[in-house]
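A single protein chain has been removed from this complex, and every other one stays in its place.
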Amino acid sequence: MRFDEAYSGNVFIRSHQNYEDSQAVLYGMPMDWTVSYRPGSRFGPTRIREVSIGLEEYSAYLDRELEDVRYFDAGDIPLPFGNAQRSLDMIEEFVEKLMADNKFPLGMGGEHLVSWPVMKTVAKKYKDLAIIHMDAHTDLREEYEGEPLSHSTPIRKIAELIGPENVFSFGIRSGMKEEFQWAKENGMHISKFEVLEPLKEILPKLAGRPVYVTIDIDVLDPAHAPGTGTVDCGGITSKELLASIHEIARSSVNVVGADLVEVAPIYDPSEQTANTASKLIREMILGWVK
Amino acid sequence: MRFDEAYSGNVFIRSHQNYEDSQAVLYGMPMDWTVSYRPGSRFGPTRIREVSIGLEEYSAYLDRELEDVRYFDAGDIPLPFGNAQRSLDMIEEFVEKLMADNKFPLGMGGEHLVSWPVMKTVAKKYKDLAIIHMDAHTDLREEYEGEPLSHSTPIRKIAELIGPENVFSFGIRSGMKEEFQWAKENGMHISKFEVLEPLKEILPKLAGRPVYVTIDIDVLDPAHAPGTGTVDCGGITSKELLASIHEIARSSVNVVGADLVEVAPIYDPSEQTANTASKLIREMILGWVK
Amino acid sequence: MRFDEAYSGNVFIRSHQNYEDSQAVLYGMPMDWTVSYRPGSRFGPTRIREVSIGLEEYSAYLDRELEDVRYFDAGDIPLPFGNAQRSLDMIEEFVEKLMADNKFPLGMGGEHLVSWPVMKTVAKKYKDLAIIHMDAHTDLREEYEGEPLSHSTPIRKIAELIGPENVFSFGIRSGMKEEFQWAKENGMHISKFEVLEPLKEILPKLAGRPVYVTIDIDVLDPAHAPGTGTVDCGGITSKELLASIHEIARSSVNVVGADLVEVAPIYDPSEQTANTASKLIREMILGWVK
Amino acid sequence: MRFDEAYSGNVFIRSHQNYEDSQAVLYGMPMDWTVSYRPGSRFGPTRIREVSIGLEEYSAYLDRELEDVRYFDAGDIPLPFGNAQRSLDMIEEFVEKLMADNKFPLGMGGEHLVSWPVMKTVAKKYKDLAIIHMDAHTDLREEYEGEPLSHSTPIRKIAELIGPENVFSFGIRSGMKEEFQWAKENGMHISKFEVLEPLKEILPKLAGRPVYVTIDIDVLDPAHAPGTGTVDCGGITSKELLASIHEIARSSVNVVGADLVEVAPIYDPSEQTANTASKLIREMILGWVK
Amino acid sequence: MRFDEAYSGNVFIRSHQNYEDSQAVLYGMPMDWTVSYRPGSRFGPTRIREVSIGLEEYSAYLDRELEDVRYFDAGDIPLPFGNAQRSLDMIEEFVEKLMADNKFPLGMGGEHLVSWPVMKTVAKKYKDLAIIHMDAHTDLREEYEGEPLSHSTPIRKIAELIGPENVFSFGIRSGMKEEFQWAKENGMHISKFEVLEPLKEILPKLAGRPVYVTIDIDVLDPAHAPGTGTVDCGGITSKELLASIHEIARSSVNVVGADLVEVAPIYDPSEQTANTASKLIREMILGWVK
Partner (left out) sequence: MRFDEAYSGNVFIRSHQNYEDSQAVLYGMPMDWTVSYRPGSRFGPTRIREVSIGLEEYSAYLDRELEDVRYFDAGDIPLPFGNAQRSLDMIEEFVEKLMADNKFPLGMGGEHLVSWPVMKTVAKKYKDLAIIHMDAHTDLREEYEGEPLSHSTPIRKIAELIGPENVFSFGIRSGMKEEFQWAKENGMHISKFEVLEPLKEILPKLAGRPVYVTIDIDVLDPAHAPGTGTVDCGGITSKELLASIHEIARSSVNVVGADLVEVAPIYDPSEQTANTASKLIREMILGWVK
């Protein structure tokens, strides 16, 4: 990581020069070992940073510039290949530091399981935390073929921790029958297929509450994000996802942390997915870090 | 094919174990020799099966699971490379058996010409058959540069066999002037550019009739299906195509067979096209095989 | 170029056989040396021509065929690699000849800077010229890191030449804060994010005026045009761009020239971008060359 | 074809301007419908021409320049998609004209079956014709799964026509047991695995004889030619193939025609195969057309 | 796996129909979770099987046909994603069954760590076992950044189990200084850079002994095997690797098991790596299963 003298990686465009007086901390969680389909999201954070050089620093959507926010890109957490439990422990430890230092955590995956230790840690600090979850998949499994540490489980884990009624999923189009049933029976919100319109209905109900937003890039249609592990047609456009980010920015919820996961560059020779992720990160910084 | 002892191919996820007590039969028609632009759809069926492993078995759209339907994946018909006539004869012979055994034929192309022997055979059994055709192209040519066996001709052939007034095309955005004129003069329905809205108007008129649905994957915009022979912009989204499949499922037409053709995996390194086709096949099974 | 005996390139499908009695002239400007991100648009014109063989010659949108228009494809202007100024001079000289011979100039880029000498030359002939500009980017910079000859500057240059009030940009979603401010302060029209709807409002105001239309392919969402230098999500669909071309065709403005730039084939293995560009060129010919 | 007024394709670099006073004629045979594995060689000739623009016109191997030879690139023969027999007839007719006009035929495939009508026609003119065949595969089948018109059969066909003792195969590493046996029993020469060394032994024996050379690009190892239908490891390097062409050029055989087949560009994003083929064509022109 | 009724995968060409009377068993170990660089070898076995359809069944090298050997392709062992220990246990259990049933184990990876439980199990049965190891990397680490279960460790593990003097590595060109030192100090054989020539020296010394051969596809130069996790230039050709397999076949060692690992198809759009692996598997079957 960048705290380390030997840091050799790149950083997101316009990253602040030091951790101490930054408001937000950007960090990568390059883990993809529990995915059940196509691996490769370990290279997501690096590629998102690399293509960030092609970004404008100004958002025509939010009329704000990157220099208006002090965010520090800490690089990737050096996760041990193939060891899921130890990886999650390291992420947790890292985010605990961010919480202690009052930093806004902005994570880049990596597979979706990395969000679990982050959300758990954020929930310790913010007692009334709600989760906004945008994804093609429910991610509500208890385990995957016997493995409780799987990329199919993070939303279930956080729902059980903070209560399913505090978790709001949007854009969901795939999952097991049992997952949808569990959500229904336990009072968890799931908006199938759509994001922006149902979000407009939910946001007012969360007014004033601390909210963590976790975005799986596959909430986008594969046309807009081919570079991901599980491509699942019938998704939303990048326009709708941008508008959803802006809708949250303009609402009265208090975003206290966020992540963007499952960018797997190798499956997208055009690099549109990494470029899109990079723009989404910019909008998340400009819209959510106050 | 899978009836053969030496079968070495894969099968679609959750395929039933035997032909005899199956309701539907899934089969590949790996022919691409008459295409005028980019070949490669011969590998469509195999790749669609391969990626089916990434599918959920439950449809959040239809609230139904694959285990609720008994479909048997028979593998690919071993078509003779470069011999169009003999290939069509073999397809015809195969579908005749399905008809005799009262199986729902669910074919995977291969180029669109493979639909012709299927539709012809289905039409023998169902006297009042109507065709629903979703495609970017009219496919109404009599021949292509002198060849009557061409991927540009199957809809013309079936229209001449069962009467143009029984053929309904949707999503069409390309063709020769003469093809559109022929359709108009002969009372054949063509909805240009759109699928879902005009389908909603036509379906009630077909209530109770046996219908065969043939879908060329290029009815989708290339953004949603880059892996096909002829990419033609201005198409529909995968969301609209899914909704169209569901609209048919909820209507009172009697779907008696269907196919999905022109998936050419090589042009799509992200594999989104094959993954999309695989999900479409799942929805066709769950929505149309009663 | 094709005037040259030794011409070895291909030409757009159905190109007229001679320059003299053609109405329009199609030409390539294979320059990409000033781009700040990904080069490769030098191969745009050649690939657009190559894939034009897959096009239907009839437009189902406009009910018109390519044989109804006499357009001559002159091939690529042999621009000197790495020399921006001399390249622009050669383009200017070429277009001056077209103006003198009363040809409709229809250019293919190449990077967007190539539009500058074309627009300048067209503006000499048509005193009341207006520019319609479709793009993801403002292209209103005065220079890029010290270079006044940059792909980020052509709209600024033409706006300063003919007056910012005569320039109308659509679909813009990226730029520097200063660029948007300059436009606002100088009375230049910018429609952010959208093209078709604002175009419908502007076109009546331009009725009867000569208009040059410059289209950067990246006005399309990367889902629809991954093969370009700078992929920027949140763009319009190819359906909307086609409709915008047709809207202009049906309006009472007098299109006197046009170009389509920034197609960089290498980033799109599916070739959908080149195929889309090829269809757009067909619609531009059929819709705008009267 | 280029004789046709409406010719829209490209031509090989430095192609002569007219057919009449040319020594050699370069032509494409864009057929790939009988291949049993991966199609796509129909686009070989066009892509070879396109990348020829990157070639030096001088050969440092042969100390000769392209302007020293008058070769006319006639473009592609417009073969009917999916009709093997009619395609072969058209090729035969075309080559008959070349023979009548005393042109050196230099063909580009397309699949290997296209060499059959060429060799047959050349054999009519040169009674003592010998064939030099470089390939990974024997191509000695009588039929492929019942089809006598298959890309696996051309060498068998010519061997039966002119006598197996007049056919010399090099670099062969794949085939059926029966094919090798047939060759052995019928006195046909097969050099397994190697090309250059055995060629040095055979060439003196052919001194003074008319020779047709047919090269399947897959004689190269896939490392050197990934863009082909059937990639088969264990092949020779491009250095060895170049040296073999030069060895023939320096020998006292009389090369009277040649072809290079099975370049399928889509499988090679680096385009090295097409670029290599383009350089091989240059060396064939400079070395063999006297 | 294929023993399972619900088996949906493909099998290697000409696989025997039942396990019981087979001599050898082919199986996939689709694990890639501990790799430190590029994942994706989980898809190796499936793709190798898929492209095996393009293979000739006859080896021109060994003059033997696949029908001469009874090998059963058991499909992939269903390894739990992201759980290295449980995966290794399942592999061990599977190979124990093969040993008990006197089958020749022929494994396909997956990452190289999968060879560890196989070699361990084979070593239990054959007390005098020697290992022939072809690889670009030493794989002699004790752990990788703290993880003892890493793709960098399998050769160390087996060397410690059966004694370093019984392990013979060839083609090695990368590793830590400490790894080379450990080998030297412990009497383990390492041939740097070359395979065939040193193998010719070692084989006589192993005459009559049971030998397990583990081949990492990256022993090949990246030119010959770009589709692997860690591409490391300076490797051997596919010709040399084929010759090495044949050298072993002709020697008097007793090959009692083998594997081929680290094929990661996604990095090789030409599929030459999978095709090469498929041919290597054929030669391993024909050469080593007596």
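Letters A, B, C, D and E mark the chains as written, and numbering starts fresh at 1 in each.
Simple rule for what comes next: a residue touches a chain if its C-beta (ideal position, glycine included) is under 8 Å from a C-beta of that chain, and two chains touch if they have at least 3 such contacts.
Quick caveat: nothing in here was measured; it's all calculated off a predicted structure.
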If you put the missing chain back into the full complex, which of the shown chains would it touch? A, C, D, E
Among E:95, E:172, E:195 or E:241, contact with the omitted chain is made only by E:172
Residues on chain A facing the left-out chain by the touch rule are 5-6, 8-15, 17, 46, 49-50, 52-53, 269
Against the hidden chain, chain C presents residues 32-36, 38-40, 42-43, 78, 80-84, 86, 144-147, 149-150, 266-267
Chain D residues touching the omitted chain (full complex): 53-54, 56-58, 60-61, 63, 65, 221, 223-224, 237-239, 242, 269-272, 275-276, 279-280
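What we mean here is this: only the chains that are shown with their structure count from here on.
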By label order, what chains touch chain A and chain C together? B
Taking shared numbers over all numbers used, above half giving same and below half different, the chain D and chain E interface sides are different
Can you check how far apart chain C and chain D are, centre to centre, with Cα atoms defining each centre and the answer in Å? 41
Do you know which chain B residues sit against two or more other chains? 36, 38, 53, 221, 223-224, 267, 269
Each pair of chains that touches, named by its two labels: A-B, A-C, A-E, B-C, B-D, B-E, C-D, D-E
